[in-house]
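For this depiction, one protein chain was excluded, whereas all remaining protein chains were kept in their positions.
Let's look at chain A:
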């Protein structure tokens, strides 16, 4: 290459582009070839490079210090191992908050466990209280039942007393009265110990019997007593009555009216009474 051609080559600007890295790989190879062959080209390139280096130095900007630290950390250089350890320790430290967080949830679990225990204890106490209450309620129920029984007993006693009282009052009244005639009937063959009173009103001829003022053997379920009046030797039925301890509250029972009678008698007859008295079953009898 002639001197003129070489000068033209140098002045073409291709060497500047070479230094700036603005050439294709093919062009780059050409420049390198030229530089190897011609010291002038080499020198020119060197001058351009130095100029650009100077230019860069003049325009230098200081990066922040931690770029260097990070760089050598990244490359893992030996005298930065300590720093690396600190860095590698950091995950351990950052794990600690995790442990604390787990502790926190442990605390939660513990709290829940306490709550569960408390709940179970409460449940047991509730069941116990319920059981005790249930027992007390049962006691109360049985007390109420027994009290009711007592009450009924007393009521029974009271009604019996009232019943007896009525009968006794009536007996007293009858005894005092001049209006009423009391006919005492005495026990006959089948029941010598029996006795019974009949009260006969002299004015209106009504007849009463008093359960309190009678002592007859207990009649069975198929029989009841029948009161008769003997009128001129003929028996006239005055009605039937139950056994002495009748469930009826009335101690006094009104029988059929009879105008005249010489005697009264009671026989034991089948239920509902008979038309004619069964003489074999004559229990008591008494004359007026």
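Following the convention adopted for this analysis, contacts are C-beta pairs under 8 Å (C-beta built on N, C-alpha and C of every residue); 3 or more make two chains touch, one makes a residue touch a chain; residues count from 1.
Convention: contacts and distances are computed from a predicted model.
Not every chain of the complex appears here, and the one that does not is recorded in UniProt as "Sigma-70 family RNA polymerase sigma factor", selected from "Dihydroorotase", "Sulfate transport system permease protein", "Sigma-70 family RNA polymerase sigma factor" or "Carbohydrate ABC transporter membrane protein 2 (CUT1 family)". Interface note: of A:3, A:57, A:189 or A:275, the residue touching the hidden chain in the full complex is A:57. The residue touching the chain not shown here, chosen from A:71, A:161 or A:175, is A:71. Within the entire complex, the positions of chain A that touch the omitted partner chain are 11-14, 16-17, 19-22, 32, 35-36, 45-64, 67-68, 70-72, 74-75, 77-78.
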